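Here the complex is missing a single protein chain, while all its other protein chains stay put.
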Amino acid sequence: MQKVKFETDYQEGASPEILALLESSNLEQASGYGEDPHTSRAKELIRRETGRPESAVYFMAGGTQTNTAVIKQLLSPCEGVISVSTGHISVHESGAIESTGHKVITLPGHDGLLDADDLREYMAAFTADPTNEHMVQPGMVYVSYSSELGTLYTKQTLSDIKKVCGDYGLRLFVDGARIGAAVTSEASDMDMRDIAGLCDAFYIGGTKNGALLGEAVVFPKPETVNLRHFTTLIKQQGGLLAKGRLIGIQFEALFTDGLYYRNARHANSQAMKIKRAFTEKGIPFLVDSPTNQQFPILTQSQHEILSAKFSYETWQPMDNGRLAVRFCTSWATTDEAIDALTDTIGKLQA
Amino acid sequence: MQKVKFETDYQEGASPEILALLESSNLEQASGYGEDPHTSRAKELIRRETGRPESAVYFMAGGTQTNTAVIKQLLSPCEGVISVSTGHISVHESGAIESTGHKVITLPGHDGLLDADDLREYMAAFTADPTNEHMVQPGMVYVSYSSELGTLYTKQTLSDIKKVCGDYGLRLFVDGARIGAAVTSEASDMDMRDIAGLCDAFYIGGTKNGALLGEAVVFPKPETVNLRHFTTLIKQQGGLLAKGRLIGIQFEALFTDGLYYRNARHANSQAMKIKRAFTEKGIPFLVDSPTNQQFPILTQSQHEILSAKFSYETWQPMDNGRLAVRFCTSWATTDEAIDALTDTIGKLQA
Amino acid sequence: MQKVKFETDYQEGASPEILALLESSNLEQASGYGEDPHTSRAKELIRRETGRPESAVYFMAGGTQTNTAVIKQLLSPCEGVISVSTGHISVHESGAIESTGHKVITLPGHDGLLDADDLREYMAAFTADPTNEHMVQPGMVYVSYSSELGTLYTKQTLSDIKKVCGDYGLRLFVDGARIGAAVTSEASDMDMRDIAGLCDAFYIGGTKNGALLGEAVVFPKPETVNLRHFTTLIKQQGGLLAKGRLIGIQFEALFTDGLYYRNARHANSQAMKIKRAFTEKGIPFLVDSPTNQQFPILTQSQHEILSAKFSYETWQPMDNGRLAVRFCTSWATTDEAIDALTDTIGKLQA
Partner (left out) sequence: MQKVKFETDYQEGASPEILALLESSNLEQASGYGEDPHTSRAKELIRRETGRPESAVYFMAGGTQTNTAVIKQLLSPCEGVISVSTGHISVHESGAIESTGHKVITLPGHDGLLDADDLREYMAAFTADPTNEHMVQPGMVYVSYSSELGTLYTKQTLSDIKKVCGDYGLRLFVDGARIGAAVTSEASDMDMRDIAGLCDAFYIGGTKNGALLGEAVVFPKPETVNLRHFTTLIKQQGGLLAKGRLIGIQFEALFTDGLYYRNARHANSQAMKIKRAFTEKGIPFLVDSPTNQQFPILTQSQHEILSAKFSYETWQPMDNGRLAVRFCTSWATTDEAIDALTDTIGKLQA
């Protein structure tokens, strides 16, 4: 029997509403490369959501592609991008950023988050360094919302980062692969409009919130960034789908009747049940995550019992033979799956 | 009223069989990045089709990505890839190959096809040039089957190219974005097995033959090429979908019960009706294409009449104010659309 | 006995004036990376020569490096550089431009020169092409003065090119590896100031005109191009010498008392003697070159006689078994060498 999976938030297909729209639009004839009516509507829906009708919106197939294209577009050849060392672009994108010639400059993270003071200190030291003309020039700050550890910036902490960026001429880019889980978290004090107001570019992840694939890049103030030839760059990076409608249709469905938020809220809510179950057993966490990724620290015997029935990711070894693991929920996580899991957790020895 | 479109072969959605399998498998839980059972089955089906159980098969999202990844993987930093000047990588991929550091070395095409004698002449001159250590080293030959002009290599002409490649240590890569239209053409004397036998790498295009997206790269003799870290490279190029199942499912459907060939045969057959209609009017063609792309040369008045009711691509200006245009059919081109078009052609003034 | 060499203009060491200054300054202590007084003086001398005190001047070690750095600096990621197909960046720089991600877009040359009409036609077709968003965006024009075939633009022909560049937003870059031979040619109607007035960037070649190495890049209107981080880019490209003084000292010597022009005039004058000798024998030329490179077309027997005593470059095979070859003179070509050569030419059978 297959184990119930809590490995990731992309282990099922797509929201039924998306499949229905793919089905009903299937035989419509439309021009390629995003020059179709669904894509136009999807862009309009996203602009509304961000509260900025002047936003420039582009669609791409996946997150690595999106991060790479945005960073390549906004940096000049000698500039690098600053990220916490656990940042996705720093670890799990196979050197995609470097493959375009740009260094990822890493700063230590705090539960996956960048600290504005660390950033300011780094920039002050860089600026004061008489040899800095021989160094990669910091040109951009990359943060994830929610982070790779499920944690969240507050409006204050992100504003603080924004302030440093302003002081030192750095652009601010928010990786929103899991922005749905972020903005719908009970711990969040920001919505899409807040994010749009604070950064130079961000993306709204589809893949991890109910789409088959697809990410929507938003430049909220397009007149302040150089977007010349960006569509050509997307093509060059292999991110321009011939049947661009495939992504347009999905974002059209996701931003109709609040599906995007519903999906994310469901994932978060299922994750909170898992969090509560571990908490009640006194099982500690690697970080206190208010979103759909939970990182309990298990003893070996707890891990043996849980992994016999459920699959989830091992994250990192801890002291005393314990193991930090990740349980991840999605728009599709069923109550049955959660009940089975929390029931098993409830029977664990502390 | 919207015009009937003959612009491309990617202007509709997906074959119903594909949508049905997406639907029925939607809630299956599966690991990401192509580590799912559908992808495994699809790879196995493709290996059977190519007659080489030892083939290495990889899936990627789109054609530009696929060309870029294969070329980057197989070339060393100073090597370039040879293509006819009309080749897709040379013209319509926004410099994607160059963006990875490799030059596209162009030779003149003959109706879109590379001539083995041209290739041999180029290689002989290169080898004899005492300054060639200062030049880009030719490392690979890229051809399209069918070509950008819908034309086909024969088994003999492709074997001749293969022979030159062997003589000069060049790898041979076949872009099969439209391999379906090629192998099902009545003018073709090659099937997938022949292609697999003649080249070092080729890909089977999904996007232009009924899939929503997706291309299948095949290395028929994996032990003779360096595939080390190729999955990592696909990730680096942004070509590894988190929900890899999306492509696996589609190729599973396409290579079940011959859907892939049925789709292509339908497109070709509809194109032949268009070809006949123009031929009967004595309207000449840019090239004699036996596949789903037809390039009639229209007078201005013919173009005005046709473009009032149908949309198609303008290709290139010809003498006397005439215009070469492209009509393209697909798996989804209806008899009604063809009847309407051929009827209008039948009424044109020669 | 070693043959007298007419292979290139970089087969001897350096002008004695340069060696003398290297010697006399040898134990001066100076900061590295071009932050030394000799480099400052050299920059000032070059600014005077170009008639533009506001020029930005940078030094680099070699021509490939210089072309690569300038092109990388001035192009955005999706832009390419236009060159005639015989252009140095297109043929003999091992794909250096492509290695930074940029395509070299080639147009046919006319005796090594770009024709403004060809350029305009290309740009008009590109602009009119509805698919051009999928193509490399032309961003710059590269020309050589003198060209790879020793030929020269006139003020009119270069102004015509400049006009097209202006009309289509292209930057104009002049490779001046042999600008000395160009501006001192009796056929030239342009000096350094004219070049500086017509282009966005050019370089003054040292290596081929009496220096050990070194090229001086000039941006005559620095406020109109983006030079941000250009020193860092030079470092990134490996073009920033630790002992930057080495290049500064040489250009200081070259632009003191007109040495640069004297060297070039000498090379041209020696070449004219060779040209006359061939002309008097009725031996034809590949092109009519007014500078230090001469390309006579030899019969096999003429080639056998000459190559027994002199070394020179074979250029390309011609009809009837004849061979175009290159004789190249330099600042160091002696009268004895010229006499020996012209004497042998004089005895050839026509």
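As written, the chain order gives the labels A, B and C, with residue 1 at the start of each chain.
As a working rule, a residue touches a chain if its C-beta (ideal position, glycine included) is under 8 Å from a C-beta of that chain, and two chains touch if they have at least 3 such contacts.
Given the structure is predicted, the values throughout are model-derived calculations rather than measurements.
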{"item": "Contact residue for the chain not shown (choose from C:55, C:106, C:237 or C:263)", "value": "C:237"}
{"item": "Sole contact to the chain not displayed, among C:77, C:95, C:112 or C:290", "value": "C:95"}
{"item": "Absent-chain interface as seen on subunit A, which is shown", "value": "77-78, 80, 91-95, 98-104, 130-131, 134-136, 314"}
{"item": "Sites on subunit C contacted by the missing partner chain, in the whole complex", "value": "2, 4-5, 7-8, 10-14, 16, 19, 22-23, 25-32, 61-65, 68, 93-96, 99-100, 207-208, 212-213, 232-233, 235-243, 245-246, 332"}
{"item": "Those residues of subunit B which, in the complete complex, touch the missing chain", "value": "33, 72-73, 76-79, 100-101, 133-135, 137, 226, 228-229, 231-233, 235-236"}
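Throughout what follows, only the chains that are shown with their structure count from here on.
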{"item": "Cα-centroid distance, subunit B relative to subunit C, in whole angstrom", "value": "42"}
{"item": "Of all residues in subunit A, the ones touching two or more other chains", "value": "100, 232-233, 235-236, 240"}
